[in-house]
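I'd like to ask some things about the structure below.
A single protein chain has been removed from this complex, and every other one stays in its place.
Letters are used for the chains, namely A, B, C and D, taken in the order the chains are written, and counting of residues starts over at 1 for each.
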Amino acid sequence: MELILFLVTAVVAITGAVAMLLARNAVHSALFLLLNFGAIAVMYLLLQAPFLFAIQLTVYAGAIMVLFLFVVMLLGAEKVEDAPDRIAWQQPLALLLGLALLVVSVVVGLGGATTPPPAGEAVAQFSDPQSLGALLFTDYLLPFEITGFILLIAVVGVVVLNQRGRKI
Amino acid sequence: MEWLIWLIPLLPFIGFLLNVFVIRREREAGLVASGLVAAAFVVTLIAVAMLAGMPPEERRIVSTAWEWINTGSFRVPFAIMFDPLTAVMALLITGVGALIHVYSIGYMHGDPRVVRYFAYLNLFVTMMLFLVMANNLLLLFLGWEGVGLCSFLLIGFWFERKSASAAAVKAFVVNRIGDAAFILAMLAVFAYFGTLNFYGDGEGGQLGFLERVSDIAGLRIGPDWQPIFVSTAISFLLLIGATGKSAQFPLFVWLPDAMAGPTPVSALIHAATMVTGGVYLMARTEPLFVASFTTQAWVAWIGALTALLAGTAAMAQWDIKRVLAYSTVSQLGFMVAACGMGAYVAAIFHLLTHGIFKALLFLGAGSVIHGTHDTQDMRRMGGLKDAMPTTFRTYVIGALALAGIVPFAGFWSKDEILAHAISHGHTPIFIILFLTSLLTAFYMGRQVALVFFGTQRDPSYHPHESPPVMTVPLVVLAVGAVIGGAINLPVLHWLTDWLEPVLHEKAGEFNLWLALIATAGAVGMGYLGWWIYTTNAAKIKIGGKDPAYRYSGDIWEGMEEAWYFDRLYQRTVVAGFERLADFLARVFDPQGVDGLVMGVGRFFGGLANGVRALQTGYVRTYALVFTVGVLIVLGVMLWFAR
Amino acid sequence: MNQLGFPLLSLILWLPAAGALALLFVPRTNAELARRVSLATMVIGFLLSLLLPLRFETNPMQIAMVGAPPVMQFVEEAPWLPIVGATYSLGVDGISLWLVMLTTFLGPIVVLSTWDSVHKDVRNFQILLLILQTAMIGVFIAQDLLLFYLFWEFTLIPMTFLIGIWGSQNRIYAARKFFLYTFAGSVLMLLALIALHLLHRDAIAAVDPSFRGTFSFSRFVSDLRAGRFTLDTTTERLLFGAFFLAFAVKVPLWPFHTWLPDAHVEAPTAGSVVLAGVLLKLGGYGMIRYNLTLFPAAAQWAAPALAVLAVIGIIYGAAVAFAQSDMKKLVAYSSVSHMGFVVLGIFALNAEGISGAVLQMVNHGLSTSALFLMVGVLYERRHTRELAEYGGLWKVMPIFAAFSLLVALSSAGLPGLNGFIGEFTIIAGAFRSPLLGWVYVAFAVGGVVLAAAYLLKLFRAVFMGDITQPANANLPDLNRRELTAFALLSIPIVVIGIYPALFFAGMQHSVAALVAELMAQVAGS
Amino acid sequence: MDSLTIPPVDLALMAPLLVVVTWATILLLVDVFFIPDGRKKLTGYLAIGGLMVAGLVGLPLWGVTGTTFGGMLRLDPFALTLTWIFLLVGVLSIAMSLEYLPSQGIEQGEFYPLIMFAVSGMILLAQGTDLIVLFLGIETLSITLYILTGFAYPRLTSEEAAMKYLVLGAFAAGFFVYGIALIFGATGSTRLSEIGAYAASRGLGDLNLTLLLGGAAMVLIAFAFKVALAPFHMWTPDVYEGSPTPVAAFMSVGTKGGALAALVRLLFEGMPTLSEYWLPVLAGLTALTMVVGNLGAVAQTNVKRMLAYSSIGHAGYVMLGVMVAGEQRGPEAFIFYLLVYALSNLGAFAVLIALEHQGENAWQLDDFAGLYQRQPLLAVAMAIFMFSLAGVPPTAGFMAKFYALTAAWEGGLPWLALVGVLTSAVAAFFYLRVIIRMFMTEPEGEPVPALNSGLTVDIVVAAIGTIAIGLIPAPVFALVERSLVALSGS
């Protein structure tokens, strides 16, 4: 049952990703990516990470993707790739490299899967939003603070980069 | 005692220094220069007298001034010596030298650079004295090169003339070829004997190599398939050195050109002294030569061939000095041949007499040139015997001496060589030399006829006799040319005895038949030469061909060009070297060697452009390269992890 | 300390640098003052350095020995870079003594030669000259390998500027080539230096764990000699090669010579004089001091091959010199030929060869400097270096001609002058060397013949013949400063020619010690 | 879990970091509210003051070693020394910006706090001992730099550079995160010490090796990107050329320094026992970097771009020390080289700025023509920097090169040292080219205006430092040596 769910979600995720890659229209790409993110969010549920499920949906699928769509619309940049590719060898080479990378990363990923999955009960218990939050404010206080700063910097950056307010 | 022999070279050297740094006026220069050389002559006489006062076997004074080179085992003293052989050479140098100095006062009168001239001349005498007085090969070489330098300076004295400067450089460079062999010989001597000294200092120190020639008896060097005796190697190298300095085949080509210098210089350097350096060298290192049959044969043949070759060349020259120059080469060939046959005393004897009468001839020629306003082409002369009586008479004496006619000096010395050739079975050599001696008489007859007899063919000048300062030396030398043979007359053989401690030679036997035939031949050929050119005097045109040309054709031209050796060298060795050098300098070095270097630079430049080309500006390319890197890093790490 | 009780070498070393510092306070426009200060510094430097041969102990047994051979005198030592064991240590022995003297002696002459030839930015020119002087002296007297390398590389900077700023048309090309070629040549030496340091440290630390490594030359040598520190054959040869490459480029040994003609032709007279006079000697010195002393077995292994290069250089340099029509190029290629003799002597690996090489370096420094001065004199008057532009100058410039003849003959190796002594001693060494032998010498003496050919060609073209160019008709003879320079150079040229023993005496013990080790290697192998 | 227990935090151990961050944040507000446009230089001075205070705060911490935040941050002399270097780089960069920004018409007060944020990111990298902290440190630094790179607004190249930097930076970040994931998967931790302990305790045989190595490789790639090791260097020339010159100067030293500091910790705390795997890879990258960087510079006529390529080359030389940081001389070589490189390179960029007046780009070699005659001292200073970068004695650059090579050889990488010296011979070519232009050609450009104070200070400090360290390196060496005792002990 779980496996089937996984497989279905995986197919959806991969389909979304591939479709994003292939879609000519940036808006379509964004929507396919949204699909993919949703699938991954489901994966998080399967992996006992409900908090991340929520975050994934709100932050990624919600905020970030909206941001993307917004910018695409704003700039009218749905179709920029109509002109032929200037770098002739980029595409075949990229596909080749992608294939190789896939092989290598699969080898790496499977190399690590030697230990059997832990027992069910412990897995079911190991993570809940509360302990996650606790961790964030205790052991991971420092990264948390830093993340805050990064967001601050990003804000400053966005302001700085667009404050030189010329009209679009 | 020792200081006395140091005085001999030092006196002219003082003259050199004075003339370079102090004296500015012509008169003083001539006087000082001549006076100091004359003083050196006197000192030499005194030294000879002292030498004569010693027991024959102890007649050698060695004096060391300082350690010249002292590094590792290589030690060479700055040492001179005085022994019978040196003594006769020194007498010749200072004696004839002094006369030529005096003569030069007249000859060079009015030349703007006359002070410098006397400085060079003094330096030459100094160096020549070092050459003959050195007690080791290296110091000898110092003198050897020193005289070469002076020769260069004096040939090129009138450097404005293109021919003079060319001849000067040619003389120096050709000599250098011989010198290279000389240097190798020195190295070999040092390598095998551990010293370059001729003789020990007589005080129980190390013996000189000439006293230890037996050390290398039977030693061989070289590749296994063709080993040669060490003695042969060394003596052969010395022989090459001598061929350079003594203008022997194949290096004789510089001497005729050297006549571009002032005539007294030709007399002193290119007749009487410097060119005999090679003969002296062979005489000095006689034990080495004697130790090698091979070299001796070479020496004899080279000498004989040179004698014949130069003798023929002398026959066809028009330039009064070139005749004498080729004659000198020819006579030097006689001496060298004598050395080759083991007749060292005869060689030295001929060297001495030749020094006197050839100096006389050159000075006479100089007088002629002086009296005819720098005319050297004999076709423009003729009939000078009346205008220049003293010159004429002395010149004829010189010519007779050179032709080898009894009782002039040349007869005795030449006869001794020929006699030795016969008595020691060197028949081919004898034939060549005899033939040459006939030629000698012929060309001297020709020259005397052309210069002094007939009528003056070029009326553009008024010949006049030279001043006494020039003619007096002529007379003195003429006397020498007459009686010079006395020093080694048969039976008396004073010179042989005198040189016995050095050359260890017994006097040869006087061959009456030979003397008679040779004299008859000389007289006949001399007369023939005189006769042809007096009777055909009318046919000689300025710039025209020789009367003999009709009969001999191109052979005569070959003789005139000294069998084209000079041209051959020019076209092969010189041109070849120049072409090679040019190729190296213009093609190989900039494009080959430097091209390689710059190619390295270009190679990196090309790589750099490759790096540049990869930097396309497209961020996707960068990501692509990035991915390549990822694959490599991952791949390598995983490869290791297997 | 040393036999004097005060740091003489430091004084000699830093005096020119101090002079350069002082010059910074001279107004940039006051050229005359700058020249005078520079000249004064150089003269004082030379006078100071005279103390070296005067107080040099020719028999080193007399002085307290510091470490094993090579026995250095006037030693100074101070900490510098303790973390790697590098020290500020100076000293001279019989080999470096005369090279230092050559450097200090040429100093004033170089400055004199700039008087009439350099008019642009005089002060800075003099500053560079003085700095260069310090660097060159430093190379000769540094007894620490790192210090040596520091000075070695540093010589490039002032020289590059001298060529590149004050040179003629192609100066930039030449300056760049000079810098890059010699720099590239020396980078491997740096690596070798490091390798030597680490190998030595590891070897010694195995016995004495507290040892932190050193760059001290004498320490290396003494440990090598005592067997505390050994190099295996391959390592030794590699290190030898790395050092050698740097020196070969500097010398320059054929076929690494192509930077030299360019540098010489483009450099100002003073630059050429320093370049030929001293800079090339750094290479020869380095070969003796480092290649032979540190790696005797490798030296012996490589000697025949390197001597072949040297001989090729002798002939090749002479032939190419002969074909030149540019006077400076001619002299430059003559350096290739002459320095070939030096390398030949060094790799004869015996006392005659090495001391001949040292002397020949001094000789070449004197003669070739003088030749470049000669070209400089002509160039200042006529602004051309083409042989065809001259001829007949003997007439108008007799004094100059006399000096030129003297130096040309000295360079051509006329006995009685310095060049002959050096060359002859070298070939005597090569002839006797069991590694080389008569074949090498037979070719080398070919160079002697050719030397006469190209030098007399030069002399003839310039001084003999008639005056064909009207511009040459009224050239002034040497002025007072030029005369001084030539006269000064002539003194050692003659003195070395007739009394070289004076110079050999000093180096005898140092060379003997070196050769003893080389011979031991020959015997041991 | 009722109460949250925050692990003990020793703020003293992060005092410089705190000062920088706090100061920067406050300065951001101060700038907006109190400092009027046109007087933003004041912000710059305040920023300099803050960095200096941070440096002073660090003084009493000399010799202290300790961790805080549950072992996520570590203060030791190594980190402190690097912190000081970063602060110095920050100060010098700001000093050279003071006049630059207004002259280019891009003066905005945020510039200075952003530089400070970047410095704090670098300090984090030097102090962090947990992969997540390192990740966040890198991101702090990177995001700041993306902004700074795109700072020169009207210039399109600036934005292009920022764009490229960002795309590739994010690309690299993806690898970093994936690497963290794999490492976590293999070891169950992100703490460097625990990763190291895990790797050491398990022995290489039964370890989940593929996963760990794969992760390590990806993290290394991310660092290699930051350090600009070939072939992850492609962004560098474009970004340096496009960004405002002071930012390029800052980046050339700062980014590398920070990333390398973190790399040292990662390699020698996180996976010292795996060195047989990563050393060959890194050595190969280093060799490639030296070759590519120096070759790339050869072909440039744009001095700024040339300096960018040269910075790639220098990254290789610094790596010589980093890779062998397990040995005594490795970290010394690293820090010493970084310091020397900082001085010389910042000095060179300062000279570049001096020529780049009134918004005009004066980066071409021709713009340096005859500089010696136009501004002799500037030319001399530039020559000193060029010689130092080329590693010619007696400049500090030589000492640094020497020491790095020594370290590499000692660390068992003689062939890499060989590549190093050979490429340094190539490098001499393009450094010399600048010198030749300055001294040996006739001036072409306009006269250079008088230098302003900030640049002068920069150039003088850098030039004197370069020469002084070159002649008398012993004190600096001693300092560096003492600062590293702790690291080698850990």
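Worth a mention:
By definition in this document, a contact is a pair of C-beta atoms (placed from the backbone, for glycine too) under 8 Å apart; a residue touches a chain by one contact, two chains touch by 3 or more.
In this text, contacts and distances are computed from a predicted model.
Missing chain, UniProt name from the options "Serine-protein kinase RsbW", "ABC transporter domain-containing protein", "NADH-quinone oxidoreductase subunit K" or "Acyl-CoA dehydrogenase": "NADH-quinone oxidoreductase subunit K". Touch, as defined at the top, links the missing chain to these shown chains in the whole complex: A, B, D. Within the complete assembly, D:G150 is the residue of D:G150, D:G316 or D:G454 that touches the hidden chain.
Contact with the omitted chain, checked across D:L92, D:A161 or D:A325, is made by D:A161.
Listed for subunit D, the residues touching the missing chain in the whole complex are 132, 135-136, 139, 143, 146-147, 150, 153, 156-157, 159-164, 166-167, 169-171, 173-175, 177-178, 180-182, 184-185, 188-190, 237-238, 241-242, 299-300, 305. Listed here are the subunit A residues that touch the chain not shown: 2-3, 6, 10, 13-14, 17-18, 20-21, 26, 29-30, 33, 36-37, 40, 43-44, 46-49, 51-52, 55-56, 59-60, 63-64, 67-68, 71-72, 74-75, 77, 80-81, 83, 85-87, 90-91, 94-95, 97-98, 101-102, 105-106, 108-110, 112-113, 115, 117-118, 120, 122-123, 126-127, 131-132, 135-136, 139-140, 143-144, 147, 150-151, 153-155, 157-158, 161-162, 164, 166, 168.
Think of the hidden chain as still there; on subunit B it touches residues 612, 615-620, 623-624, 627.
As a convention for this text, only the chains that are shown with their structure count from here on.
Centre-to-centre separation of subunit A and subunit D, using mean CA positions: 31 Å. Look at where the CA atoms of subunit A average out and do the same for subunit C: the two points lie 70 Å apart. Of all residues in subunit A, those touching 2 or more other chains are 104-105, 107-108, listed in ascending order.
Among the residues of subunit B, those in touch with two or more other chains are 601, 621, 628, 630, 634, 638.
If you check the complex, the residues on subunit B that touch subunit D are 601, 604-605, 607-612, 614-615, 617, 619, 621-623, 625-626, 628-630, 632-634, 636-638, 640-641. Listing the residues of subunit C that touch subunit B in their complex gives 180-181, 254-255, 257-259, 316, 319-320, 322-324, 333, 350-352, 355-356, 392, 394-395, 398, 409, 414-416, 420-421, 424-425, 427-429, 431-432, 438, 441-442, 445-446, 448-449, 452-453, 456-457, 460, 463-466, 498-501, 504-505, 507-508, 511-512, 515.
Of all the residues in subunit B, the ones that touch subunit C in their complex are 66-74, 78, 116, 138, 141-142, 144-146, 149, 152, 156, 159-162, 164-166, 168-169, 172-173, 176-177, 179-181, 183-184, 186-188, 190-191, 221, 577-578, 580-582, 584-586, 589-590, 593-594, 596-597, 601.
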